[in-house]
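A protein chain is absent from this complex, but the other protein chains hold their places.
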Amino acid sequence: MSFFDLKGLLRPLTGLSQFGKNPHTKRMDVLGQDTADRYRGFHYNDLNACIGCGNCSTICMNEAIDMVELAAEFNISQDKGNSGLRPRVDYGRCCWCALCVDVCPTGSLNLTKEYDYVSPDANSFLWTPGVDNPYGKDQLSFTSSVETSLMNFERIPMRELEGTERVKSFAEVVLGYNEEEARAEASRCISCSLCTEVCPDHMHIPEYINAIAKGNDDDALRIIYDNNPLPEMCGKVCTRRCEDVCAIAVRGEAVAIRWLKRYATERAQTSDLIKEIVNPEIQEANGYKVGIIGAGPSGLTAAYYLALRGFDVTVFEAKRFGGGMTMYGIPKYRLPMDSLDKQIGYLQKIGVKINFNTRVGTDITFDEIYKKHDAVFIGIGFEKPWKLGVEGEDLENSIPAVEYLRMINNEEIFDVGKKVVVIGGGNVAIDGARVAARHNAEVTILYRRRVEDMPADWEEIEGAEDEGVHIHPQAIPVRIIADESGKKVKAIEYIEAEMVAEEGARPRPVPIEGSNKIIEVDTIIGAIGQEADYSFISEEYVNKIELNRGRIVTNDQQQTSDAKIFAGGDAVNRTADAISAIADGFRAVKGIEAMLLKTKK
Amino acid sequence: MGTTYSKEEILAQQLQTAFEHLITEVVRKDTVFAFATKEQVSSILLYAKEKLGYISFVHLSCVDWLESGEFELVYIIWSPETKINLFVKTRLDRENPSMENTDMIWRQINTYQREIREMFGVEFPGFVGEKEFILEDWEDAPPMRRDFDTLEYVNDTFFEREGREDKQDVRERIAKRSGEEIPDFAKKYSRE
Amino acid sequence: MYNDKNAQTIVDYIQNFTRKNSLFMLAYGTGCGAIELPATLTSRYDAERLGVRGAATPRQADLLLITGYLSTKTLKRVIRVYEQMQDPKYVIGFGSCTINGGMYWDSYNTIKLLDKYIPVDVYINGCMPRPESVISGFQELKRLIAAGKADGAKKYKENLEWYRENQKKVLKNWPLVEYNW
Amino acid sequence: MNTILIQILGALATILLAFIVGMFYGGAHRKVIARIQNRVGPPIYQNFIDVLKLYSKETSINHGVMQHMGPVFAITASITSLMFVPILTDGNWFSNLNFSGDLVFLVYMMVFGSLGMALGAGQTGNPNSAIGVTRGLSQMVGYEIPFVMAMVALMTQFHTTSITGMIAVQQQSGTWLMFSNPFAFMAAIMAMLGMFSYAPFDIVTAPAEVSSGPISEFGGKYLGMMMTSGSIFAFVKLALFVDIFMGGASNLVVLVIKTFALYMIPVLYGVISPRYRTEQAITYFWKWPLFFGFIAILYAAF
Partner (left out) sequence: MREKSTTLYLGPQHPGITGNMMVKLQLEGDTIVKATTHVGYLHRAFEKLIERRNWMQSTTILCRFCVPEPDPPEAAFALAVEQIEGREVPERGKYLRSLVLELARIQSFMLWYAGQNGSAGLYTVGQWSVGDRNYVLDLFEELTGGRIYHMYIWPGGVRRDIPEGFEDKVLHTMDYIEKRIDDYDRMMFDSAIFQKRAQGVGIISKEKAMEWGVVGAPLRGCGIGHDVRKDNPYDAYDKLDFQMGIFDGGDVWARAKVRQFEIRQSISMVRQIIQNLPKGDYLNKMPNPMKWTIPAGSAYGKVESVRGEFGFHVVSDGSDKPRRVHARGPAYAHGISLLEDILVGENLADVSFIMNSLGVCPPEIER
């Protein structure tokens, strides 16, 4: 430093030049109006898009988000798959990290540009997004798209046999998750539990998935067996309505709940192992006897839980094997036989007595069962196929799908020939088609509506297409043409249809005049539905049991109009799937227990 | 010798030659662990500082392994030449934990020891430093110990604003609505 | 307005006018919200045009900003500082932490509800509040002062025992000086 | 009787004028700083609001008698000094006590306020105040010496100790004293930077070091009094400098222009300067200002 530092004196003076410049200050009236497009301000929740899964509340490390019941004036959906709760944010806790936005599976919760709130009242900082700022929709700033979301919207792909490989045999198509895949898939679940309500059986889905995610597969199996004694069957063929309402499914692929259940159950290779892992608590015998007709899902469920509760249970099954429709109606490439055997074997080990090849009405009278037991559970299912209702239906090579599947599963031989037409769009139709494809047939499915209207699972439809099944939508069969002999099917005539939108209902197919076509076939498989056969019940009882359009009427504990008779399964509910049957069985257990233990003790 | 050793492996070997029974582990690039006994630590630090060029002290932290009843002290030192972070780890008994004072090797350790003494209750005999560091008038257990429950303390000491009592649990609500009974053993897997 | 019993006299009006337009805020960064104060006071936001300026010591200050969480150790100082300030005095609570604990809601060392320990006139939303929010906090305080409603200090005097009780719950072994002004 | 009344009124008017001008200058100071700092800044009348608010604050601290007396001393000293400074030349303004306007007395009077302040601050018991007072006194010793030297130079040069005398000298010669003895002006101006206690000489109240120094414990009315006193005193200093070096002012407009121009020197220098340490400040005063003071005396003497 020199003695006299002129530069050091003068150069700072350049700073004075700022005097003449415009101030950088923003005018008061424009202050706060130019927030960035991504600013993390107040929350906005689209109340109708929100499903109330509560994920925002879970991720919030400050416990700032409460799930609250909003007044009816906001028209919050209370449907299944929607908890009816909506988040409310405590701005005395929030730190605007926006993790709640990034984990919102539906993308309904977002942040807005608005951030300015001052108040002398400390209690006024509770903010219900969407209610307090209905205008927030136009101010969205920090949002989360499928790409930026923290949720993993893509399912871990299930390994399957190749389509060309599959048709060669009845080997199981789906290979199942390995441990790593299962953990990864399980960790996609956000444990919101919306699925449990939709599940007819209310399985503890978030709990067992969480157990898998945490690596406790044994616990997972135990949780599963808490209200489902045939989980492996469910893990393979369940209609899984749970996945439809999965929170992740709103914007992505649902968590593979079914495959995870399958993973958890497949680990127990034998029925002994199941018993070892599940190790259920069996209560002391209470001396009551329950007879169960039909070893289908509902019957077995009732039998298992009754046995656990100390009842003496006997099951009467007409066929050679247990499992009912799951045994005979589902092709083996979906549900291998030994899998069912294993599960039924476990039930028998617990103490369920099953009398196979015992057809009620033939081998034993219903009356006898009714009198011998303190309660009777009817789980007979739908075995009698519906008629197609077209000319030529009764020809030799026209066969109902259930009958066809039963024969194949029973290892009976039925030659479908080269060309097969399947009529119907349900799972049974697809099963029929795919089984036929495995017999080297060229299969066409005729369905009245569009492909997207098919009640069958999309996975099944895709699987069928992979295997070379041709799906012909909007085709209504008109008549079946016999060959020269008049005994066998030669061709089928159908008419094409167009979809006519109808108010308040799904579109209806209307035939297009003159669009009739004829294709040559070797076999026609009809799969348009089934119904129950009550012929085994003697008349005195039939009159006691109230029926409604072919179904047994029960109360919410599966009790029929005859207090001693309970019923479940396809014969009762309209959903016609295994899990509903299991749910019926489970409910009936409670009903029977309540009836017997409460009334008589 | 045909094999070439990485710098991390060389360090591990050097340490093992110098100290018998010392377990070392090359964890990843630039990171080497040495699991030392309580008595070895100061000599390892001194050796690394004087002989191996680990002249920079980086970090001293304490980890509470409540389940095994131990505290783990982790000394991290760094060398400007090899650029390796050397973790010297040692375990102390959780009952009456005490550790040799090492602040003469690096004066900086002094501050860390003050913190660990206050937050974990680990004693460093012979170490000079004011007793109170971060806390003031603290009467409870050393707060960083895992068995000190901060939420419980908060509930006892502080207030919470009212007006949020109407919150509901999604899981409970769904279960109630559908009549589902969650078995007790499964509840631990429910969402918190 | 003049028929109103609570109407301000002209003296009150002038007093409140000067009070609201001249807020000396104490330079005490009690928490992380203090980082936005420099920004609030500098060129873009320029709170000085509202009459807000810094004061170095509590004696000179009218306005105490609690910029976020308060550790119990700081709370002791804050109480003392607050009691040293001269009437009329105002307190602004910054951000979530002062309202309901904020992100430190489960921390053993921070207080959760500021208004249990000292009276708070205005709360500003945010974590941390932006300078714009801070300014609108000032504006709100000004509005309250003009209306004669920013009477935290009076409340403190009247409910001193209640405040002391709450303070003592957190501040064990801490001699709280007598509040006699 | 009548004259006494007029004199009292005149004194009040002078005080009012000094107060208003000083306050507006304070406002202008803040405004100028704000503009240089790229801000809009507070309204120019902001200081009035501040002072009114401070007077309306309740005050309930008691550190002893001297604490109350400190600000009173300060304001008394300011007003007394004001009385001795001719505001306008040619009898255009009340003359107050400036007929006997003695430069030596005034120089003493100007120190008196600070001393009173120091006594008051000393009693508050705040170590910041004590340190601030020490610093203030050190700094005062620093700038008083060159200032006194400049004054001595002028007194020797023009053989008068009266301010009115000096104004008369300037009016007679037609040259301002800043030109007739530039060295004295330099020394005095540099000392004035210290008197105003703006950066780089704001060591007394340096917030980052001693909170706000002597006034740490002064709030409310005391602070209001300090501010009032400061404003009046600033006006006194400016008017004095204008009187001595710039030939006085014949009407209020000229007075405002001249004082404002002068005022901008410490203000603008303050905006761009960091603060000196105490000993650096004293070194500063004892270097160039002292040098100029010597030259000025030599220039005056020969």
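Should a chain be cited, it is by its letter among A, B, C and D, assigned in written order, with residues numbered from 1 in that chain.
Criterion: a contact is a pair of C-beta atoms (placed from the backbone, for glycine too) under 8 Å apart; a residue touches a chain by one contact, two chains touch by 3 or more.
Source: prediction; values computed, not measured.
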Only these shown chains touch the missing one, namely A, B, C, D
Of C:Leu26, C:Leu50 or C:Ile118, the residue that touches the missing chain is C:Leu26
Residue by residue, what part of chain A touches the chain that was omitted? 1, 5, 7-9, 11-12, 14-15, 18, 24, 35-40, 55, 58-59, 61, 95-99, 102-103, 111, 141-142, 148, 150-152, 184, 186-191, 210, 213-214
Contact set of chain C toward the excluded chain (per top definition): 26-32, 34-36, 38-39, 42-44, 54, 56-58, 69, 71, 73-74, 77, 81, 103-104, 106-110, 127-128, 130
If you put the missing chain back, which residues of chain D would it touch? 33, 36-39, 127-128, 130-131, 134-135, 138, 199-200, 202-203, 206-211, 271-280
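Going forward, only the chains that are shown with their structure count from here on.
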Could you please state the distance in Å, as a whole number, between where the Cα atoms of chain C are centred and where those of chain D are centred? 35
Separation of chain B from chain C, taking each centre as the mean of its C-alpha atoms, in whole Å: 39
What whole-number Å value describes the gap between the mean CA coordinates of chain B and chain D? 62
Can you list every residue of chain B that touches 2 or more other chains, as numbers and ranges? 161
If a residue has to touch 2 or more other chains to count, which residues of chain D qualify? 34, 37-41
Note: in the complex, chain A contacts chain B through residues 52-54, 57-58, 66-69, 83-85, 88, 90, 92, 122-123, 126, 190-194, 196-197, 202, 204, 206-208, 210-211, 214, 219, 222-223, 226
Can you list the residues on chain B that touch chain A in the complex? 161-164, 166-171, 173-175, 177-180, 182-183, 185-187, 189-192
So in the complex, the part of chain A that touches chain C is made up of which residues? 23-26, 28, 31-32, 61-64, 90-96, 115-122, 125
